[in-house]
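Every protein chain except one is present and positioned as in the full complex.
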Amino acid sequence: MQKILNDIAAAMAQETERGKVADYIPQLAHVDPNQFGISVVLPDGQVFSAGDAKTAFSIQSISKVFTLTMALGKLGDAVWNKVGREPSGDPFNSIVQLEHEMGKPRNPFINAGAIAIVDAIMMGHQPKETLAEILQFVRFIADDNSIIFDHKVAESEMEHKDRNASLAHFMKSFGRIKHPVDNVLGTYFHQCSIAMNCEQLARAGQFLVSDGVNASTNTRVVSPQRARRINSLMMMCGHYDGSGEFAFRVGLPGKSGVGGGILVIAPGKASIAVWSPGLDTIGNSQLGTQALEMLVHKTGWSIFGK
Amino acid sequence: MQKILNDIAAAMAQETERGKVADYIPQLAHVDPNQFGISVVLPDGQVFSAGDAKTAFSIQSISKVFTLTMALGKLGDAVWNKVGREPSGDPFNSIVQLEHEMGKPRNPFINAGAIAIVDAIMMGHQPKETLAEILQFVRFIADDNSIIFDHKVAESEMEHKDRNASLAHFMKSFGRIKHPVDNVLGTYFHQCSIAMNCEQLARAGQFLVSDGVNASTNTRVVSPQRARRINSLMMMCGHYDGSGEFAFRVGLPGKSGVGGGILVIAPGKASIAVWSPGLDTIGNSQLGTQALEMLVHKTGWSIFGK
Amino acid sequence: MQKILNDIAAAMAQETERGKVADYIPQLAHVDPNQFGISVVLPDGQVFSAGDAKTAFSIQSISKVFTLTMALGKLGDAVWNKVGREPSGDPFNSIVQLEHEMGKPRNPFINAGAIAIVDAIMMGHQPKETLAEILQFVRFIADDNSIIFDHKVAESEMEHKDRNASLAHFMKSFGRIKHPVDNVLGTYFHQCSIAMNCEQLARAGQFLVSDGVNASTNTRVVSPQRARRINSLMMMCGHYDGSGEFAFRVGLPGKSGVGGGILVIAPGKASIAVWSPGLDTIGNSQLGTQALEMLVHKTGWSIFGK
Partner (left out) sequence: MQKILNDIAAAMAQETERGKVADYIPQLAHVDPNQFGISVVLPDGQVFSAGDAKTAFSIQSISKVFTLTMALGKLGDAVWNKVGREPSGDPFNSIVQLEHEMGKPRNPFINAGAIAIVDAIMMGHQPKETLAEILQFVRFIADDNSIIFDHKVAESEMEHKDRNASLAHFMKSFGRIKHPVDNVLGTYFHQCSIAMNCEQLARAGQFLVSDGVNASTNTRVVSPQRARRINSLMMMCGHYDGSGEFAFRVGLPGKSGVGGGILVIAPGKASIAVWSPGLDTIGNSQLGTQALEMLVHKTGWSIFGK
């Protein structure tokens, strides 16, 4: 495994087509595009890494997997009254589908859906309390208390909130957001600002590999059925309107973030985190996807056949 | 396995909510809704069945998996110039996406995409020749020369062709259909009219279970990579705007048809065919989906974790 | 003329199908639906009225005609960089068109367009200053210093701002709104809250009857060309996705408001204001439209032939 990762990291270092770093906020725009990291955690807890796997980055939309997990724990299947579970066929920030479907987001991984999810887990609490809860949960599943928010990123996102504010107010006009929009957005942007490195992120995904149990810490996070379902949602909706492409090329459930990270689950086999800041035109890490394609090719981990 | 299937068939026989039989053509409308069949073929070629597994039905859109396989064989990756590989988020017969994307169908499993695929495999030939080729291919992968077209179904579809004719002419106006529309539609409706029973259909899916090889006949149909990719497309797009729901509930790649059949692949484990004519509101077999949910629950075959 | 109006008012008093009063804010919901007023001002300044023509109501979207006039005065044709001048074919609060056209509203009379217009006339000023300017302008064209804002209506609208806030943030995300969203919305809701009665409103429209000159006060408000153009916009876009219907039935440029008022211009002949709080399904005054149809029938004022 270590050799495979070294080979991948070496191949990625050669790549000149590295995509384009997200530039809508300065904190993301200034990240060095020449970085690449990868970590693989096996069910027995062994960790293999290569490249910049210890460099923290903004997990951004990958956090949506964690808040969905929390929401399912708190609300159970009532979550599906708030968001659907179909691919949207639209970009991450589209509002067209909302107007056609009475303000109900298609799935929890497009921005509108994730905003509805964070509203759902607030349950009348203040942003501060909800954020403490989110951070506690992420630290728990990653078994790492050093994980923190990057408040500068969160604040900068808040300054550029308009597109997400539009989505939130739209849903609120249909009664689908209960808390004040600014509280919900403040919480959402902080959730997205969580800084993790590849090793931490791969560890945080372990519970989805082993049917809901983090095998390293031997703690159950969710039921086996729920783990499967979260994986299915990552498969179907984890890369916005590039989800089909990711399934085609990589063949594993995954969730990408605009910070350049991707969390990928090979059920029963491994939790994988890759990171490279340059994005493709749809907004998914360009080298990250390439690296995953290589990894799956070498390991035969595709869920669609070896 | 036999006991599992017997239990499922018994449970399905009890169901009173059986969905609604497709009624847009008389040949489908007159099918008895009280039928249910299921067949499972293991990689070693063993077949297990229960219920009406020997009753032939119209495979309809399931045929799109076979013509896609043929198209990939003939054109290779040039297929993807003709159709995309993203879920559409729209019903099977929607034309809105075509207008927004210059007449290029989102994927090969919505009607527009399947029509573009059949146009691609015609390669200047007459419908008769193409149909002979399609039938030969289906007989080959199912290892069964008794499989035939149901010409009455095909003719009846042709009489009610308008929605599909609209899709075909729309694509042709963008130069995306090369043959005369009526030839393409005639071929398409015949392809959909293929009559198979659950056992035949499950056998026909075997090559997708074992990385491209039909293990029963020990013949390679496609490369391992191509088998994986076809499975990924079935996962992402096999049930139209109910694909997310199917992934969530069943967790296996599958393709449904309006005749009430579903072909499902558990990679490395089994090829499964179910059939029950009653459809849910999206157009997928209601009891078929339920039966698959039970089967996966009992076998742990979900690709998203056991 | 007086007899015509008396007849219309009498006919309207008989009507039992009066539409549905707007109920999204309490201040509008509590208006008595049994009211009806109509005023006609001729080019020589004569005023004829019937019914509740002296009862003030919330002019709501009719105010968009006045702010558009102001914006044209301040920015000239640069206004058309901010909003288009085509009918949208969509409801007043639709956001779909904005996503398809880079955040640029189709015309100044849908909500998004009117919000963009008020942002344009703010020119760096505070809401208070802009509101003073708007009120001054409306008092000037109506030649009536008693016209005021209804602050309770404006505040209530602000409490139910979400749909409009969604539109505003959406446009701001494309850089099309320059001032803080809450300032723009606060100004917008106040503009809509202006309370006028039919006589005041009909007088305010006089400048559009006589090629830009208020004949009563003998003051030029806009150039003849600009008056024509504003009339053309009222014709094409004044009733949202009911504009074609209004042209068909009434045949005069008009602008409706959700408070139940309609301002209508018969170029060269009359400025007309009607008011009845009950709305049709599209959001235009039901009796108001009926009354106008009668008036045009009796006077031969249609611009499409006598």
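Quick notes on this one:
Each chain gets a letter, A, B and C, in the order it is written, and its residues are counted from 1.
Quick note on the criterion: contacts are C-beta pairs under 8 Å (C-beta built on N, C-alpha and C of every residue); 3 or more make two chains touch, one makes a residue touch a chain.
Values in this document were obtained by computation on a predicted structure and should not be read as measured data.
Contacts of the undrawn chain with the visible chains, over the full complex, involve B, C. Taking the complete complex into account, C:227 is the one of C:131, C:227, C:258 or C:274 that touches the chain left out. Note that of C:37, C:127 or C:251, the residue touching the chain absent from this view is C:251. Of the candidate positions B:39, B:69 or B:94, contact with the unshown chain belongs to B:94. For the chain missing from the display, the contacting residue among C:52, C:99, C:119 or C:211 is C:211, taking the whole complex into account.
What subunit C contributes to its contact with the hidden chain is residues 84-90, 97, 106-107, 208-212, 224, 227-229, 231-233, 235-237, 241-245, 247-248, 251, 253, 267-268, 302-306. Against the chain not shown here, subunit B presents residues 94-96, 98-100, 161-163, 165-170, 172-173, 181.
As a working rule, only the chains that are shown with their structure count from here on.
The set of chains touching subunit A and also touching subunit B is empty.
It takes 180 degrees of rotation, in steps of 5, to superpose the Cα atoms of subunit A onto those of subunit C. Taking each chain's centre as the average of its CA atoms, subunit A and subunit C sit 47 Å apart. Averaging C-alpha coordinates per chain places the centre of subunit B 55 Å away from that of subunit C.
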